[in-house]
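Dropping a structure here in structure tokens format, bear with me for questions.
Only a single protein chain was left out; the remaining protein chains are all shown in position.
By written order: A, B and C. Residues from 1 in each chain.
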Amino acid sequence: MHVIIDYIQSYLGSDQTPGAAGNWFWATVYVLLVFVGLSVAVIAMNWLERKILAHMQVRLGPMRVGPHGLLQPIADALKLLLKEDLIPSEADKTVFWIAPFIVVLAAFTVFVVVPFGPTHAITDMNIGILFMLGVSSLSVLGIVTAGWASNSHYPLIGALRSSAQMVSYEVAMGLAVVSVILMTSLNPTGTGTLSMIGIVRAQQAQGTWFIFKFFPLGLIGFFIFAVAMVAETNRAPFDLPEAESELTAGFHTEYSGFRWSLFFLAEYSAMIAVSSIAVTLWLGGWLRPFPNALQGARWDFFFALFPGITFLFLGALAIFSASRMPKHPYFRIQTLGLAGFAAVLVLIGAVLLYPPVSRVVQDVFWFSAKVAAFMYLYIWYRGTFPRYRFDQLMKVGWKVLLPTGLAVLILTATAGFFVR
Amino acid sequence: MAPVATPFFFYLLAATMIIGGVLVITRKNAVHSALALITALLAQAGIYLMLYAPFVAGVQIILYAGGIMVLFLFVIMLISIERTEKERQFNKQWLVGIATAGALGGLFIAVYTKGKSLFPEGRLSYPESGNTQGVADLLYGQHTGTYMFSFEIASLLLLVAIIGAVVMAKKRI
Amino acid sequence: MPDETKSPSTPLPEGEPKPTAGQPATPGAVKATPSGSVQSEIKAPSEKPSPTQVPKAAAPAAAKPATPAAGHPAPPKPAGPVPTPWESPMISKLKRTYGSGIEALAHLGQNYMTVDRSLLPEILQVLRDEEQFDYCVDLTAVHYPKREKQFDVVWVLYSFPRNERIRVKTLIADGDTLPSSVPLWTTTNWLEREVYDMFGIKFEGHPDLKRILLPDGWKGFPLRKDYGILQQDNEWVQINLGIESGQ
Partner (left out) sequence: MTDPRTLSPLELENPDKTYLDANELIINMGPQHPATHGVLRVILRLDGEKVLGLECVIGYLHRGVEKIAENRTYTMFNPYVDRMDYVAAVSNGLGYCEAVEKLLSVEAPPRAQYIRVILTELNRIASHQLWLGTHALDIGAITPLFYTFRDREEILKIFEKYCGARLTTHAFRIGGLQYEAYEGFEKDVKNFVSFVKPKIDEYEELLTTNRIWLERTKGVGVISGKDCIALGVTGPVLRASGVKWDIRKALPYANYKNFDFEVPIGTNGDTYDRYIVRMIEMRQSLRIIEQAVGGIPEGPIMAKVPKVMKPPVGEVYHSIEAPKGELGYFIVSDGSTQPYRVRVRPPSFVNLQALDLMCRNQLVADVIAVIGTLDIVLGEVDR
């Protein structure tokens, strides 16, 4: 017993990730935390997307299930789980079964190396970014097999489009990533790193986010990645594989119920994953704004307030909404529910204001806030842009992003050479 | 980090690879074969990881599993599965095939039993943390880069292959 | 599209004249359903001219009254405007060329000409090429079962340069075919298909003459006056639901 507690405690002071420190207990805890956090994030994202999109489109979005539709994602999830799981009779059943799992596995596995903080990652791999790109590229396998296994024309076309699209945009994405890796090598030893944590530390050491490095090269590289990542995740305006108006639902046309929800889950976690890459590579990962310019205990204290204040603000918003709920008895439960939700938010905010907690949590907070900004962008794109046509999409990928990426890579290398 | 349960993972990955490899040649459905091949390739990536060669493992996943196999599937999906399923899996030269496989197996066994002196005992000389840098040094290092020339030759060859493929595939340029 | 698929396969009931051998389905045959005894709304004409004689026998001007409904028993007479001759340079030119095969009238401020079947292809061609009627607005038919030549087929033409709309009408008997005007106006492709679908009038030289609005296996031609709605409903209900129709 003592041994176990010692084993658990031995990690606490470590400045490494649990994976790198070889602590199985904490690694497992982190895996569970990431899994639960991701699931919650997907659920929240589902609700937020519907609400934000709705408000962009002069409508209210879900309003019935729970106050302001807060319970709608849960209701949806229940519906999907209880739904009949249809398998087309002519489908290749084994492959049809496996495909969604490949996608989900790929989408979740990448989070092994995502650094939520200097020590808040499941593990820190030497080849972190390579691992992320590699594993996320596996999800295309799931999509292709799903489209093929359905044995139907629309899914097949969706799958073809999807694989072509993902393979081509991976190239541009890779070039943008390589330019960042070149930037990490601008240190006295001249050695760069592929490790996710190492990349953030390099930004810290060089005193700038890589988006501002060699202005405008970093910015252009970031832009290339930001476009490619939308295409990688099959989101509007690059949502051709599931273009509703053309291919009904693309590669998952024949899927229903639980298996369909796996695709849904995978899509959203893939969005979070690529956003995490972008945040880590260009936006300083877990670093708070101006970590070098605004140093000192006072600034540390000031920035440590943000997580708590954010939650308090959200809580206040919920209280305000609760006070504006209709006063009809019919709405009593909903009002109470919203008030309860507000109370929970305020409580979390209060806990986060407590300095020891806020110090631990603030890295995660900044990281999540940056990712959340990307998520908002995703929704915004979807509300604004029409859909590209397939040849245009390929043209953008091969004729615009790829040459630009190459140019950025070469220019970054040149700039790096002179700086050193 | 100390390796954990190394033999277990080795045998697990090796078994996966072998089963995957066997499935590749026995499945009549080409897509199933491709999926089995992907499994085998992923297991191989795992073995690279165990050899403290994470860079090779990552490249294996990106290139083989993520890139090449997707293109394989791409092609396979477009051909008629019904016809391939009717075709005979083994042709008349299966005896020769078995003989060759047996010879190769014999060679492996011979190397395993006798050849300890041929290969230095132990692992790759680079530790896990420095492996990627080590690979880079071998390829591009100013003083250590012994493979620079061959690397560039290889890339030139690939470029030629790409252009050739485009020329042959495109009816009109 | 083989015609056999549309014509009823069941034998014709008693009392109906057998269609001439080799002729397509006649309106009378429409009623030839399993429940052949059910009366259609309007009786098919009992006498049928031999279609082969039609082009020659029908002297075009011969008592072709201007009003299309002339074949009907005189309805209670409301006072209304009567058609007046339509006179224009175009008409006189056409009349000079084609003589009495054309009858041009104006009614309610709208001009139309009735053209003999034999002259029709030529006149349509002339109208399009020389008189610049480049836009075929519509093509449709009207069925007068009591008349010898049962169908009015009407082209509504419009000329962009002249800003003028006219109607060209021809009369044909059941079973008669018409030359397809698809080579003249592509738009008539679907319009002819619809006329075929609804009236059973065939257009020779049409690229793909098959039913358009109704399913391929449909029996009969619904817009003919002798197409029995009740009977069709009865039949459908009996075949598909196995009960008596409540109509």
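The rule is simple: a residue touches a chain if its C-beta (ideal position, glycine included) is under 8 Å from a C-beta of that chain, and two chains touch if they have at least 3 such contacts.
Small disclaimer: the values here were computed from a predicted structure and weren't measured.
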From A:P188, A:G296 or A:P386, residue that would touch the chain that is not displayed: A:P386
Tell me, which residues in subunit C touch the chain that this view leaves out? 67-69, 72, 75-81, 83, 107-110, 134-138, 140, 142-143, 154, 156, 160, 163, 165, 167, 182-183, 185-187, 189-191, 198, 207-208, 211-215, 222-223, 225, 227, 229
I need the residue numbers on subunit A that touch the omitted chain, in ascending order. 53, 56-59, 153-154, 157, 236-237, 239-240, 243-248, 382-392
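Here, only the chains that are shown with their structure count from here on.
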Can you compute the centre-to-centre distance for subunit A and subunit B, using the mean CA position of each chain? Integer Å is fine. 31
Distance in whole angstrom between the CA centres of subunit B and subunit C is 74
For the pair subunit A and subunit C, the C-alpha centroid-to-centroid distance in angstrom is 67
Residue ranges of subunit A touching at least 2 other chains are none
Report the residues of subunit A in contact with subunit B in the complex, numbered from low to high. 19-22, 92, 94-95, 98, 125-127, 130-131, 133-135, 137-138, 140-141, 144-145, 147-149, 156, 159-160, 163-164, 166-167, 170, 191, 194
Subunit B - residues contacting subunit A, complex: 1-2, 4, 29, 31-32, 35, 38, 54-55, 57-59, 61-62, 65-67, 69-71, 73-74, 77, 128-129, 131-133
